[in-house]
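All protein chains of the complex are present and in place, except for one that has been dropped.
For chain A:
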Amino acid sequence: MTTTIYVPRDSAALAVGADRVARQIEAEARARNADVRIVRNGSRGLFWLETLVEVTTPQGRVAYGPVTRADVAGLFDAGFLSGGAHALNLGLTEEIPYLKKQERLTFARMGVTDPVSVADYEAHEGFAGLRRALALAPAEIVQQVLDSGLRGRGGAAFPAGIKWKTVLAAQAPQKYIVCNADEGDSGTFSDRMTMEGDPLMLVEGMAIAGIATGATEGYIYVRSEYPHAIATLDEAIRHAEQAGFLGDDILGSGRGFRLIVRKAAGAYVCGEETALLESLEGRRGIVRAKPPLPALQGLFGQPTVINNVITLASVPLILARGTDFYRNYGMGRSRGTLPFQLAGNIRHGGLVEKAFGLSLRELLYDFGGGSASGRPIKAVQVGGPLGAYVPESQWDLPLDYEAYAAVGAVVGHGGIVVHDDTADMSQLARYAMEFCALESCGKCTPCRIGSTRGVEVIDKITSNQNRPQQVILLRDLCDTMLHGSLCAMGGMTPYPVLSAINHYPEDFGVEAPDRAAA
């Protein structure tokens, strides 16, 4: 009997030698005359266990990890093809607490299926949303997205249905769906995992968006730093076309949608939607002033839905299971789930999909197991390089867009980067300004000049040149950037800077007045 073995093809697994492990399993199986079939699945997102090898047994899939090439012979000796005991045996994959405690909606198939197999995708609820959408009128699809409460997962959290409604209502010879897959934020990898581990979910979400708004062409703008994601997407799109889920006549419905993958070129600001559109049009990715909104004049001047990967990937499930199913997760105006990404100095880094409303402390300790270094956690940056550093006093806040906004922080894309007590917050604040100076598109002065001056001012503060005056100047500069920048690049760089100086003044050589008073 053939035994199915899963070895992930996700970059995080490849980066620790998954290809070598797969080759070794193949060689070892041949040498032992064992009948095995290796499936290259996505990652379950338990990265400290990569390479996580799974074996299908009558009881279910049994996990072994972290497996290196050197472990393979021993695994065969221990009878791992039938789930045999071994030091690396983790039991049934689905029972691993880190995974079991999650609420995986968008990531339900992640690591379970062969990412580029249409048959495997369909066997796990794939394309049920698209089939349902084809039976609805466009306005009904848009209404479902509105009713689900889905907000853009790219950071700004704008209701997805409103954009779709605007594009649906617009009259134009051509409309577009653009997927912003330029995830360049440190600490975020859920888009990469989606594109590498379940790309057909994104394909399906974009096809639904096309049918809902009358757009017949879609572009996925993917970072050049993600070559594996680009290759997997291309493969998945080819298979979806062959199976009739993309093309001029989707499943004989008479409705068409075509998808094109475009490789970005390493400009962080192209994650901003209008800069991204400029880049797709073949120019420097410089931010456009709004209005006009991209929903009315977007790509090539035509009405365009532009959404993040996870936003679009959430749509198939909403259509398949209904709006209430989705809405019933979450809290307040933050509905559904968010794939939180635990990164940096954390023992159990990986992807945790949960409904909105859990706390950072739960993520850091219940899931993350504390810092990787074993030292106390000092600061946690939530929401990417433009997100605030969250101090321990705020780790019990619920992760909810509004609750975070109330303390000057952002949930953003759900990226969480952990720093231990060796971190120097003045240097991280300086880095935020330096990064902005490097990546600014240059169109507006607060961002272009402000970031350069920001680096200088922080240097003066840390070297104690007129420190009190320079602190006032830094705050004033941050205020100008916050309110005067054209887009989030300059407009949010003050978040990490101000949070660092407010919560960790001692790192800047500044007295903490409120703490002294307390």
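Everything below uses one rule, namely that contacts are C-beta pairs under 8 Å (C-beta built on N, C-alpha and C of every residue); 3 or more make two chains touch, one makes a residue touch a chain; residues count from 1.
We adopt the following convention: contacts and distances are computed from a predicted model.
Trainee: Missing chain, UniProt name, options "NADP-reducing hydrogenase subunit HndA", "Transmembrane lipoprotein", "Sigma-70 family RNA polymerase sigma factor" or "Cytochrome d ubiquinol oxidase subunit I": which is it?
Mentor: "NADP-reducing hydrogenase subunit HndA"
Trainee: Touch as defined at the start, partner being the missing chain; which of A:47, A:107, A:326 or A:401 qualifies?
Mentor: A:47
Trainee: Could you tell me which of A:188, A:394, A:451 or A:493 touches the chain that is not displayed?
Mentor: Of all options in A:188, A:394, A:451 or A:493, contact with the hidden chain holds for A:188.
Trainee: Among A:74, A:91, A:266 or A:509, exactly one should touch the missing chain; which is it?
Mentor: Within the whole complex, the residue contacting the unshown chain is A:266.
Trainee: Can you work out which residue in A:179, A:346, A:433 or A:510 touches the chain that's missing from view?
Mentor: A:346
Trainee: From the list A:80, A:257 or A:435, pick the residue that touches the absent chain.
Mentor: With A:80, A:257 or A:435 as choices, the missing chain is touched by A:435.
Trainee: Contacts of chain A with the missing chain: which residues?
Mentor: Residues in contact with the chain left out: 11-12, 14-16, 47-48, 50, 183-189, 191-192, 223-228, 262-268, 279-285, 300, 341-346, 349-351, 372, 381, 385, 415, 417-420, 423, 428, 431, 435, 439.
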